[in-house]
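What follows is a short report on a single structure.
Here the complex is missing a single protein chain, while all its other protein chains stay put.
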Amino acid sequence: MKINDVVCPFCGCLCDDLEITVEHNRIVAVDNGCTLANAKFMSKEQLASPIRRTGEGWENISYDEAIQYTVDMLLDADRPLLYGWSGTHGEAQCIGVHVSELVGGIIDSTTSVCHGPSILAIQEVGHPGCTLGRVKNRADVVIYWGCNPLEAHPRHMSRYTTYADGYFLQNAFRERKVIVVDVRETETARVADEFIRIKEGGDYAVLSALRAIVRGKGDVVPESVAGVSRSQLERIVTLCKDAKFGAIFFGLGLTMTRGKYKNVRNAIELVDELSRHTKFTITPMRGHWNVYGSNEVFTWMTGYPYAIDFCRGIAFYNPGETSAIDLLARKECDACLIIGSDPGAHFPRGCVEHLAEIPTVVIDPVPTMTTALADVQIPVAVSGIDADGTAYRMDGVPIRVRKVIEPTLPNDREVLKSIHAKMKEAKGQ
Amino acid sequence: MKVTLEVKPRQKPYLPIEAEGIVPRTFFEGTDSLTVFRGNKELPLEEIFNVAIEGEAESVDEVEIIILGDSSRIKRVGEYMDGGRIHITGDIGMHCGNFMSAGEIVIDGNADAWLGREMRGGRIRCHGSAGDYCAAGYRGEKRGMRGGTVEVFGDAGDFTAETLAGGSVIIHGNAGDLSGVDMKEGELTIMGDTSRACANMSGGMAYVHGTVNDMIPTFRKIGQEKVNGEPYTRFSGDIANRGKGTLFIRNYKYLD
Partner (left out) sequence: MTELLIRNACVIDPLNDICGEVMDIAVRDGKIVESVGSGAEVIDAGGSLTMPGGIDSHTHICGTKVNFGRYMSPEDMRAGRTARRGHMHSTSGYSVPTTYGTSYRYSAMGYTTALEGAMAPLEARHTHEEFTHTPLQDMMANTLFDGNWPIMQAIHDGDIRRAAAIVGWTLSAVKGFAIKLTNPGGTEAWGWGKDVASIRDPVPHFEVTPAEIIRAMIEANEMLNLPHSVHLHCNCLGKPGNHQCTLETFDLVPNANNKRQSLYATHVQFHSYGGSSWRDICSRSEEICRAINSKPQIVIDMGQVMFGKTTTMTADGPMEFNLYRLYHNKWSNHDVELETGSGIIPVYYSRKNLVNSIMWSIGLELALLTDNPWQCILSTDNPNGAPFVKYPEIMALLMSKRYRNEIFGTVHPDTEHNVPLAAIDRELTWNDIAIMTRGAPAKALGIEDLGKGHLGEGADADIAIYPININETDPATSAEEVIRAFGQTDYTIKRGRVVCRQGTCMVDGKNTTIWVDPHISENYSMDHDPEFAKNFDRYYTVRMSNYPVQEEYIRRNLCIETEAQL
């Protein structure tokens, strides 16, 4: 059986034109997807039952036992952390917020290790953005800054920018200028019309210089800024000002390098400045397929996009203090529930060590690096494959990911619902 | 009135204690049931501290709180403080002196991040070093510290005096990256080195008596001027932000 227009639960592009072939409740072929999508849909290793660490290995336990363990762990803790959320659907994230609020814990998503700085910047100066179709149909100048879509978002350029024809650009590849800004010549840089190579740590200075030049104050700018000549900067500004519609996309090369959110703020203020001359927009290249969904859900439920501390009843927000990495590095939490993320694979060592020290439960379909740190793992259906639900694309467009095969395991929202119900019971509510 | 709070050893020493109740006014007005929080658990003050109160006070300014022991994870001490004195003999946790409007906080050791956040008045003296966001603002808020003085005798971390909108901040050692970033008013003095000082500033005044590394390229050089008899370069900016701030710098280097 072929299923059309399937949504891919891998990256923030949320491509929704995949064709999946299912035979005997197994996915046997994926068409239209990138290699990352294929790998995700075709992956087979899934835990069959919850497991608990014993002295020397693991034992199978029932869902009831695993859920009870989680409830007890969270209720016993003084400062529990509920982390992850980017790999699950919105309905589960909603229940996650309710659990955090009820137990008085901290809820944070992988945002704090990817585009958290973008959010901090947006909170200072706002965000002139648009949906991706606006770029596809109109943009004649596209800038990729500190990101490498060909590797991280493989279909971004073919669906939305370089190779995507649109209403006002019938031959996008010829009519659209693509500029890449990075500290090294990436694969994406090689297909760009113009490449700006910046010295490491120099993004902020270059952005400031561009703003001054847009304002007509280029005379203050030195001959060379972070490895970029003033003449190249001037050429870029002319290109941008002459654009009918310009779009900047940026990635971790801007958010996670020296200056972090101030880099992003500077980029946004460059777009503000350009907006006085022509149309310009800016969009973060969100990584996980539903990381933006976690921000949306947390925001309407708690008022804040990530790193929300309910320990005092009211919601308190202060990334740098209430964000997962900082909490773990400073050992400021004493239990952890992880869902829809694999911090064991990419958190700094100190954080991972603390995770191993405190009681930790992982809700995840497959064994991951985090499993090695956990006391209990609860396997679940995979959102977008055998569980459906809402996801938010990198530009904020909500799309429902589908269930293409029948699940054999409960899904995230079902497991969280049981945890919530048990917890309410324990609290006498 | 002298209030001595000695931190007791705790089973989970890393879990922070939130103690915004520790301000002179609380003790001046009398407190039978002051509580602090360890995560989501509300505890009597006495469970965390040995408490001793001596003498009386006629006004809040006559109250002195002395904190002894390991207070490096005690947060929010002196929040909304409006008079009196707090003397911390060791290190202090985050958010010490948030929103403080009057009085004095003296820290013999180091202060963690957000020392004097959104301060309105009064004085903080930190004899050790301060963490990131010393004398800074809150997320999304345009204006940070608005009045008073923060003086750090050691070094300060990154984003020192971010969005400064009044008052003065003096760092005797070095300050980290992006000190004075987005500042609007007020005065920032750094006796040592820093990097990318006053990026995107719109107003205010800053002195760097050491070296500014990776100087922001969008400040206009006004010329050489003498400060205390020494030659300094005077800058105006940040031009990228239509800024009208003033910068006096002893030495600077661009990232060219």
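When the chains are written out, they are named A and B in that same order, and each has its own residue count from 1.
Criterion: a contact is a pair of C-beta atoms (placed from the backbone, for glycine too) under 8 Å apart; a residue touches a chain by one contact, two chains touch by 3 or more.
Since this is a predicted model, take the numbers as computed values, not measurements.
Shown chains touched by the hidden chain across the complete assembly: A, B. Between the chain not shown and the residues A:W145, A:Y204, A:Y304 or A:F347, the one that touches is A:Y304. Here one chain is not drawn; of A:N38, A:T70, A:T110 or A:Q123, the residue touching it is A:Q123. Listed residues B:H87, B:R139 or B:K221: the one in touch with the omitted chain is B:R139.
In the full complex, chain B touches the hidden chain at residues 138-142.
For chain A, the residues touching the chain absent from view are 4-5, 7, 16-17, 90, 94, 98, 101-102, 119, 122-134, 136-138, 159-160, 166-168, 244-245, 272, 275-276, 278-281, 295-297, 299-305, 310, 312-315, 317, 388, 390, 392, 396-400.
Heads up, the rule we're going with is that only the chains that are shown with their structure count from here on.
Per-chain CA centroids place chain A at a distance of 33 Å from chain B.
Interface residues of chain A facing chain B in the complex, by the touch rule stated above, are 77-80, 103-105, 120, 123-124, 199, 201-202, 204-205, 207-209, 211-212, 215, 217, 220-227, 258-259, 262, 265-266, 269, 310-312, 317-321, 330-334. Chain contact summary for the complex, chain B toward chain A: residues 12, 14-16, 18, 37-41, 94, 113-114, 132-133, 138-140, 142, 177-178, 181-182, 196, 199-200, 214, 216-221, 237-242, 254-256.
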